[in-house]
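A protein chain is absent from this complex, but the other protein chains hold their places.
The block that comes next holds subunit A.
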Amino acid sequence: MARNGVFSRRWRAEEFDKLCSSLDSDEVHVLAVDDSLVDRKVIERLLKITSCKVTTVDSGRRALQFLGLDEQESSVGFDALKVDMIITDYCMPGMTGYELLKKIKGSSFREIPVVIMSSENVLARIDSCLEEGAEDFLLKPVKLSDVKRLKDYMFSEDRSRTEAKGMNKRKLPETSSDDPSTPTTLSPSPSIDMSSTPSSESSSSPFSPRTFSSSISADSSSNSTVSSMPSSPTSPGSPTRRLKITGQDL
């Protein structure tokens, strides 16, 4: 991979063109970050099988490079590369997944949902990640059901949401949240019990990008529950905010 600024710009331009031409605008593009080659292979396959476009990198630094967030400024615009989701391992040498998460949430890419993976079921770790704005926390080893669930609640919902905004509004009075001051919308599909944040493709969406969900569905045993702690929205004027249903149960 590129080592110096000039070369990396050239590489990016080529990669950019290649990616652009191969990217179907409907396809979800996921950036997977993991230092373990075995895990990269597995997560790549898991994502491909759920019809996602995948780019894998082996470190947080490379992930930032790919996004164009590293110190070496690239003249190539990355908006069209359209990363829809970032999934990263927590334990990595150099930059941990947590540090990567913070960097992303503090950047112009903060709208991109970030999912953390870890082999350790440490509640404090999970809490801090979710506090920083992680979309979800997956316990390794990651299964197909985890990835399918992720994709379903994050992306098929988005699409149906942008199409059926009216439907959401209708649901508002029925679905009261814990917090009366913030109106909520819930997913139109009753089987999905998690909130999601819009991907970068719907950046014009009025929804707050920074709510998080606990990785819960009734049958998911590998993920841990987290108390519902709404994070502060980056756009305080946003009219709606989605809260997770399971949070209300806690």
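Going forward, a residue touches a chain if its C-beta (ideal position, glycine included) is under 8 Å from a C-beta of that chain, and two chains touch if they have at least 3 such contacts; residues count from 1.
Note that in this section contacts and distances are computed from a predicted model.
Look at the chain that isn't drawn here: its UniProt entry, checked against "Histidine-containing phosphotransfer protein", "AP-2 complex subunit alpha", "Palmitoyltransferase" or "Calcineurin B-like protein", names it "Histidine-containing phosphotransfer protein". Among A:R61, A:R110 or A:K143, only A:K143 touches the chain that is left out of the view.
For the chain left out of this panel, the touching residue among A:L46, A:M95, A:V114 or A:M154 is A:L46. Touching the omitted chain from subunit A are residues 35-39, 41-42, 45-46, 49, 89, 91, 93, 119, 140-144.
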